[in-house]
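What follows is an incomplete set of chains from the complex, kept in their original frame.
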Amino acid sequence: ELKTRLSCQENETANQVAYLAMLEKEICDLKQRHINTTAKVMEHRRKFSELSHRILRIIVKQESTRKVGLALTIDEET
Amino acid sequence: FTNQATQVNAWDSILLKNGEKIVELNKAVEKVKTDQSAMEKELEFIAAQHTELEESIIPLEQELSKMPQQI
């Protein structure tokens, strides 16, 4: 009876070892995915600041253009 | 013999406990995987939004680049 239990335990241990190895690999994959995600986030931050900068340039330019436009209208009226 | 039986019982209890811990660990890993996938989707969404935003900025820039020459 002890022998049967021992062989059962042996099987279970082998299963656990295999399962743990699988989990370890999955965690390793997750770490890699996280690294990739972090890189993408960095890229988004860069892209975001580029877009903000471009929008700011548009706002500044539009603002000055609008003022010129207004001045001209008044000029034309008088 | 009794000693051996005690030993086998002890192992049983260790195996059982480890088994439970592995099940829990597996659940945690599955949860992390699901969350990771959700974040990856979100990142794709953000990338799409950026492209969209950029596409709407380009005509504005083009229009404005013409302006000073018109005045």
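The first chain written gets the first letter, and so on, giving A and B; residue counts start at 1 in each chain.
We take it that a residue touches a chain if its C-beta (ideal position, glycine included) is under 8 Å from a C-beta of that chain, and two chains touch if they have at least 3 such contacts.
Source: prediction; values computed, not measured.
A.B. asks: Each distinct chain appears once here, so what's the real count of each in the file?
C.D. replies: Whole-complex stoichiometry in this structure file: A x1, B x2.
Throughout what follows, only the chains that are shown with their structure count from here on.
A.B. asks: Quick one: report the Å distance separating chain A from chain B, using the average Cα coordinate of each chain.
C.D. replies: Computed from C-alpha means, the inter-chain centre distance equals 10 Å.
A.B. asks: Would you tell me which residues of chain B are touching chain A in their complex?
C.D. replies: That would be residues 4-5, 8, 11-12, 15, 18-19, 22, 25-26, 29, 32-33, 36, 39-40, 43, 46-47, 50, 53-54, 57, 60-61, 64, 67-68, 71 of chain B.
A.B. asks: Residues of chain A touching chain B in their complex?
C.D. replies: Residue positions touching the partner: 2, 5-6, 9, 12-13, 16, 19-20, 23, 26-27, 30, 33-34, 37, 40-41, 44, 47-48, 51, 54-55, 57-58, 61-62, 65, 68-69, 72.
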